[in-house]
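The other protein chains are all here in position, but one chain of the complex has been omitted.
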């Protein structure tokens, strides 16, 4: 907690930066979801605790977290609960439906989008090709009776999906222009992916590095947030922290969470370290001064700095800015 | 040997699993080749020892294992030997022809497919684009005089081939529908690949990780087996074992072998460890019980388990099943 407190204090100072011209870039259009927490749609007791979780994003789950014989019950509970949760929600509230291929998705959408309050976001698992998105686009238009749009989070979790990744992203954007959804994030569904290619996960995940980095790159090329894999050993918070930092270094800005005690670690990890924030702030200061003198490349703390490094520093400040907003 | 024996005993128990509904998925249409052993087509003495090698797959080689001035001799020996080997073969018997660009491939196919017994499989090196497969498809139809089909193993071993990998796989499947071959595997030809991009191999192969993992992913997207690179230090069985396990974690299910003393290590390595098999079996049991109670996610040995992890466990059981069949 002390660390978080120090970070929050730091953000107080950072707000001074906002007046600068080079921080006036338009904010990316995605919500910042550091933790994406699953809560089984069939479990009312757990759903009632959502407000106390303080997670950036909660997904009411119809899919893997709900047994086959509880699917109907889960849909009804979700519809009922959304009426109470949405009007008072702090973070993003989504519904993870079943995959299109499962044959359960249409009913999930029909029921969960039929209440007075739509979820902010629909999470669509096992998207494998652009036809899946066309199917989704049709249904979402049919079941949303108003002019509202929902956010769409796309799960990439099979070999096939990775082959079609660029095409999936392109289609999502094209379709979103005149349909009732806005694509905001890609999720790396690492466990289904491993099953799909027959890989076995180790602690450092080297065996799936190609897929994990391809996902970030493709997400960023289409201005989507990249949300990293689940860390299933939910009692090992040190291991969780290590994997958060690893993902963050690759460009992930959020992570799936399967147990409430993972939330704080994840949300704290996906803030840049104080030292990093301080480095970025110092660099941006130095750059501004230096730029005025008319020399391009310059030396900051022993490294030669130019425009790209400056942009990295700005990225760091971008991450801490919305958190600052929340804390006021 | 003791380890293998224990594993075989284990498979006895695993056969009990076959009655379960969730193991009734259709078996993938590829033969399981743990070791793919090369034998020079020009070397009758080595060919006569094939039966004693006990390798899952043997490739009678017309390509790199045969000097330029021995190509004709190799073809004739292969045609002659296939008559005796095929009728009594335990494993898969293939012929590795020369690459299409070499100008030698047509003669290889003509001679090696002209006997009474076709090889089970043709191994086609240095496939770089879909035109290569169209060429191959034409020739295979011309030289196979019956309605039989051969399996096709495709070698991916240049920068160009990796650029075209998806297209190569798609074309292979499209062409196979009405022609006399069935694509079954992709081979990572790492040494030719390194030569193609000017890379230098180290023991842990980090420098070619991108290509090695891209190949697995693409293979699995098209339901092909992925066969890993050669380990050239054939006296270092520890190093070989380490590299087998590394490839297996990535999703490879077989490996090229250049010396008979590598076969046992490779075939043993590409069986899952006893502990892993036991873990998978226990998980599937626990899952089945748990599923009946109506809760989705559950806790098994301290990890939160859901559908993807369950599928990984099933993958492990899939690998050991065909071996069980052989041992009865």
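For clarity, chains are labelled A and B in written order, and residue numbers in each chain start from 1.
What we mean here is this: a contact is a pair of C-beta atoms (placed from the backbone, for glycine too) under 8 Å apart; a residue touches a chain by one contact, two chains touch by 3 or more.
Note that the structure is predicted; figures quoted are calculated from it, not measured.
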Candidates A:84, A:149 or A:220 - the one touching the absent chain: A:220
Contacting the left-out chain in the complete assembly, out of B:42, B:151 or B:269: B:42
Selected from A:248, A:266, A:283 or A:320 as touching the chain missing from the view: A:248
Those residues of chain B which, in the complete complex, touch the missing chain: 38, 40, 42, 61, 64-70, 157-160, 162-163, 189, 191-202, 206-211, 230, 232-235, 258-259
Hidden partner chain, residues of chain A it touches: 166, 209-210, 213-214, 216-221, 246, 248-251, 253, 276, 291, 293-297, 302-309, 311-312, 314-315, 319
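Methods note: only the chains that are shown with their structure count from here on.
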Centroid spacing, where centroids are CA-atom means, of chain A and chain B in whole angstrom: 38
